[in-house]
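Missing here is one protein chain; the remaining ones are kept as they sit in the complex.
For subunit A:
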Amino acid sequence: MEFLQTMLEVIKRTAPGFLEATVLTLQVTAVALVLGTLLGLVFALMKISKSKILQTIANIYITIIRGTPLIVQIMFLYFGITAVIILDAFWAGAIALGIHNGAYIAEIFRGAIQSIDKGQREASMALGMTRGQSMKRIIFPQALKRSIPPLGNQFIITLKDSSLVYIISVSELFAVANRDAAQSYQPFETYLVVGLYYLVLVMIFTAILRWYEGRLNVDK
């Protein structure tokens, strides 16, 4: 009983700061997802292209990103880029997260594109479509639908990984909770509350994805 009361107090006390930070968390995540999806698409197409050079570039990118920790990538980009151009922590963090996701999303798209029956490509080519037309009109729309479940998974990971940008002092949800935990001497309760925030965000996200997936399957 006493514990619940303490929890309610902590929730109430942290609410203004946490809600404000949630907005920042969602912004970092949104930028990272848009950038990651675009990069993922470009690198997926490079990987399945006929050009050895493009394939190699894509492979190097994916190998480096998947082979190093995200937190190292964030630090590297922040201190690396801010040495050359002035970029605030928010953008450095969001871009790092986007570049990181691009590698994983590229593999999701590549897998989905290659999973489409080769008869689809042959049928579209036999009708006179170019490779580009066939990809855009026939293969990719089907691949995209097939990518939704793994893509949703990746989006959830991104939402949670966005907490790592606290390391370059972006005042997102985890950074604010971290500060609060130290100042209030209630680390257990504070981290429990911030955990609930992420849990709720992920659940909302999952519900939206389910709804979208359902909508895609309505008539097919």
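The rule is simple: a residue touches a chain if its C-beta (ideal position, glycine included) is under 8 Å from a C-beta of that chain, and two chains touch if they have at least 3 such contacts; residues count from 1.
Rule of thumb we're sticking to: contacts and distances are computed from a predicted model.
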item: Hidden chain of the complex, named as in its UniProt record, picked from "Peptide/nickel transport system permease protein", "N-methylglutamate synthase subunit C", "Polar amino acid ABC transporter ATP-binding protein" or "Sarcosine oxidase subunit delta"; value: "Polar amino acid ABC transporter ATP-binding protein"
item: Candidates A:125, A:157, A:192 or A:209 - the one touching the absent chain; value: A:125
item: Candidate in contact with the missing chain, chosen from A:27, A:142 or A:206; value: A:142
item: Among A:82, A:133 or A:178, residue touching the chain not depicted; value: A:133
item: Where the unshown chain meets subunit A, residue by residue; value: 117, 119-120, 122-130, 133, 137-138, 141-142, 145, 219-220
